[in-house]
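Worksheet: the structure to be examined is printed underneath.
Here the complex is missing a single protein chain, while all its other protein chains stay put.
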Amino acid sequence: MIRILSRYAILFSLTLLSLCALSFSLIYLFPAEPVTTLTGITPQNLMQHEALMNQYHLNNSIIVQFADYLSELFAGNWGVSLISGQPLSEEIMLALPATIELSACAMFIVIVVGIPLGCYSGLRAYSTTDFTINSISVTAYSVPVFWLAVLFILTFSLQFGWLPLSGRINLLFDIPPKTGFLMIDILLADNVDRAAAFSDALLHLILPVLSIACISTASMIRITRRSIIDVLNKPFIIAARSKGLSSKQIFFRHVLRNALLPILPLMAMQITTLITNAMIVETLFSWPGIGNWLIQAIYQRDYSALRMGMLAVSTLVVMITIAIDLFNRLIDPSREKYESVTI
Amino acid sequence: MPLLDIKNLTLEIDTGTQVIKALDKINLTVNSGEIRALVGESGSGKSLIVQAISGATPPNWSITADRMSWNGNNLLSMSEQKRRQILRKDIGVVFQHAIASLDPSVTLGEQLEESLPDQLIEGSWFWQRAQSRRKVVINTVHKVGIKDHEQYLRAYPHQIPTDIGQKLMLAMALISQPKMLIADDPTRGMETTTKVQVLKLLSRLNQTRSLGILFVSHDLLAIASMSHSMTVLYCGQTVESGKMKHIRKRPLHPYTKALMDSAPSFSKDLPPKSQLPTLAGTIPTLQHLPIGCRLGPRCPRAQRACVNVPAVRKIHDHSYSCHFPLHRDKV
Amino acid sequence: MSRFSLYDDEAHPSPWQHTWRAFKSSHIALVGLAVLLLFVFFAFFAPLVAPYNPTYQNTEALLIPPSWAPNGSIAHLFGTDALGRDLFSRIMYGCRVTFGTSLLVVIIAMLVGVTIGTIAGMLSGVRSSVVNHLLDALMAIPTLLIAIIIVGILGSGLVNSMWAITLALIPQFVHHTRSFVRGEMKKDYIQSSTLDGASNLQLFYYSILPNMIEMLVVQGTLALSIAVIDISALGFLNLGAQAPLPELGAILATGLDAGYLAPWNIAIPGVSIFLMVLSITIVGDGLRSALRKRVNR
Partner (left out) sequence: MHKWLVWPVISTALLTLLGGCSPQKYSANYTNGLVYCSESDPISMNPQLDTSTTTADATAHQIYDRLLEFDTESGRIRPSLATSWSVSDDGLLYRFSLRRDVKFHTTDYFTPGRPFNASDVLFSFNRWRLPQHSFHNVSGGYYPYFESLGLADNIADIKAVSPYEVEISLKQRDSSFLANIASDFSVILSAEYADVLMSQGIPERIDRLPIGTGPYQYADYQKNHYIRYDVNNDYWQGTPASKALIFDITPKSSLRLAKLMTGECDAVAFPARVDHQIIREREDLVLAEKPGLNIGFWAFNTERPPFDNPSVRKALAYAIDKNTLIEAVYFDSATRAKSLLPAASWAYQADAQDTGYNPVLARQLLDEAGVAPGFTMSVWAIPVERAYNPNAQKMAELIQRYLADIEVEVNIVSYDWSTFRRQLRQGNHDSVLIGWSADNGDPDNFYRPLLSCDAIPSGTNRARWCNPAYDEILDRAIQTEDVDIRKALYFQANELLFDKLPMVPIAHAYRYQAYREELSGMVINPYGGIRLGGVTKQRD
């Protein structure tokens, strides 16, 4: 166990290091002054330029620069945004939770809807129900997420007027962002009608979450279904039947577990897709998340923000992926067989 | 009354493009306390019979039989639950691929406990029951010849060697103290010493508890000594069936003879260094089954009549299906 | 000596014939293939069949509804956009741009991915593990993020977005090729070839590659649908194809501006992307199940 944990710790830190190296190399790759990309400050004159160069050791060798870059990163000094002049750490810490909130809700739906439907479809393989579920999921899987979001807005916000379309909550609620997670912030906020704020925030969640969840749910159904069918054809299920176990016992004790284990790593890949979709959808729903933030940053050519945003998002994703893999490794006994650890 | 009585069992597999008759009018009986060998080349449908009996059939299989009864109760028409009860209490099944037939995500101990019917557990409190359960499991494991139960009960299937897996599979089938054991090649690939152990165990159980055994194998040598009767399969058709000693002495079907001849120890008068006799060709695949007698294309005695399925003929309790049987020419 | 043959000899169709037969048996897959072929046709022959030049702005005919609407005109089958460009022609060219670039991207990614994957699969020890980890880390980074960074470095444009998507697709191919090659390397037939003295290159070309093609085709259709969605998403976000290049995502984004007045400018490009991805998915699924059926025999 400790061996596995330490192995993953090393793997994680190595990956993190390479991501840091990548973001560091962006300083020289972006079409702007390295100093500017690094600090977010456009030097007004030569003296300031010189001072910044010295402060960040940009005149030294690359190794020293990188070491310095790392120490600044860990000290929490991430530079400031080229455009707004705000510290990037603050902006990212506000934007990231919004995306996490959105993705987590979507992931919840994906799991709660996708896995049961996939199981059902897999158990009833080649029946009419299976065919229906399967066709719906293939269809949903093929819808481009940005178009789906637009359709949702047109239907549910504009046509029926049921649901709001912008942001996380009506801006008239003055919720000070303490944690960045709106649901928690509402609880922490004073002077607001918490119940009203809560239901308003939930209403705001529905459309973006559904737009993201639809596609991922569809792939989750497909993956689960296939996995269930594969497991059902395994000899040990036949063996379990011959023991006289009921379908229920077989499903919960033998099928589900063995079907879900291989899904887990695929789920990690789903999260990547989900976050990509979340980033696209954010721009349509004016969701103040990291995707919206990054896309604004690229429109504004805010290089320092891009550099840190890239590092923050990829670290988050890699962290989730490695965590899922570790979890998978810990609960899946047969994984010990494979020598190589894959994240 | 026979424990298991199967008459004209037909199994059809729908592959989506065509319907394959994988088993064609199979007859099989196992009496209480009898060891019946079910013999045939691989691909002859032995394992399909086992699956058909154990009831674990995929949706694209359709099973029809004139009779398929357990202790006089029709297995095909009884309720799902009743059938499950019979499987749980009275029939133990050992599958061919032991490791693959064990759930890879559950420890062996748990899987063994799972096979134990509640009736065999003593105690009314859950801790008593857990204790009792564990005791039965350890006993059974010892019985099949595994001494180091601690190590293996905690292990997962992929961590154990194949022969241990096979033994555990056996333990799992025996733990419910069944009336009949269906063993699908339980000694496949085992070392000879281990194999002898297992066979001895089965014989002993057969004698002491009058356990009926359906022993499926292509290893004639191993089962010839212990079985009472034998059924020979070829391509999903029953070729010959009868008492072991009768068949050994005088096989009536050309295929049975070929099978016997291919095992050197059965042909005592084989000259040294001579070639073993074999049938020409190979066993056809399920998709390309010949019509009529399925041995037809390979049979040295085939004649025109062989395009029709031969009827079952019976001499005492020795039955065969052949138009031109051996040793009966003069009749 | 001629053998008496009472029974038909087994016909032995080639693996591809097998696959095609199995594929053919599914009607949905055939419909999907037909739609896909239509898109392929557009991709290759758009200039020949499109009624108008996709960038020609007919300022006399702004926002004309599609021909089936009451005040639509048959001259413009799908109507026109806010600049008076014929939507039907733009969609055709859009298929050419979106589908064509996606195909190109997938082919490049496949070539690179298979090369790296094979090397990684044949390597062993530390080097292989390093390659694996780097690639897996790369695979975890969302496509959009890679695209944003590439746009940051090179500026926006269709070609740059193609680079980004290629880069994002490569790891998948590497991953699958690697695990496939690793699995195959353990098999006996490779062992026996090795014992015959085959070099790694020969091993790959004569033994592994023929077995891998099916996996690549299936993986390729998957990657193609991802590529179409990603290319159009980047076009939609204005990070990919720039005006006036007719790219389906970009057409949709422009359509949004006049969305309330001219909803067909949202509906038609969206439906086109959707149908394109759907047909690719269906054909991919059909292929996969056909292959599975063949293997299961």
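Should a chain be cited, it is by its letter among A, B and C, assigned in written order, with residues numbered from 1 in that chain.
The rule is simple: a residue touches a chain if its C-beta (ideal position, glycine included) is under 8 Å from a C-beta of that chain, and two chains touch if they have at least 3 such contacts.
Keep in mind that what you see is a predicted model, and the values were worked out from it rather than measured.
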item: Shown chains that the omitted chain touches within the full complex; value: A, C
item: Hidden-chain contact residue, picked from the options A:I4, A:C20, A:L73 or A:L163; value: A:L163
item: Which of A:M93, A:L187, A:L203 or A:I229 contacts the chain that the document leaves out; value: A:L203
item: Touch with the omitted chain, as defined above, among C:S25, C:Q57, C:S179 or C:S289; value: C:Q57
item: Candidate in contact with the missing chain, chosen from A:L26, A:C119 or A:L245; value: A:C119
item: Touch residues of chain A, complete complex, unshown partner; value: 44, 81, 83-84, 86, 91, 94, 109, 112-113, 116-117, 119-120, 123-124, 153, 156-158, 161-167, 170-174, 193, 196, 200, 203, 206, 210, 247-248, 251, 284, 286, 288, 292-293, 296, 299-302
item: Chain C, residues in touch with the chain not shown (by the definition above); value: 55-57, 59, 62-63, 82-84, 242-244, 256-262
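As a convention for this text, only the chains that are shown with their structure count from here on.
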item: Pair of chains with maximal C-beta contact number; value: A-C
item: Furthest chain, CA centroid comparison against chain C; value: B
item: Distance from chain C to chain B - Cα centre to Cα centre, in angstrom; value: 50
item: Between chain A and chain B, centroid-to-centroid distance (C-alpha), Å; value: 53
item: Contact set on chain B toward chain A in their complex; value: 51, 54-56, 58-59, 81, 84-89, 91, 93, 95, 97, 100-107, 114-115, 117, 156, 158-159, 169, 172
item: List of chain A residues in touch with chain C within their complex; value: 11, 14-15, 18-19, 26, 29-31, 138-139, 141-147, 150-151, 154, 268-269, 272-273, 275-276, 279-280, 283, 291, 294-295, 297-299, 301, 303, 306, 310, 313-314, 317-318, 321, 340, 342-343
item: Residues of chain A defined as touching chain B within the complex; value: 125-126, 232-246, 253-254, 257-258, 261, 332-334, 337
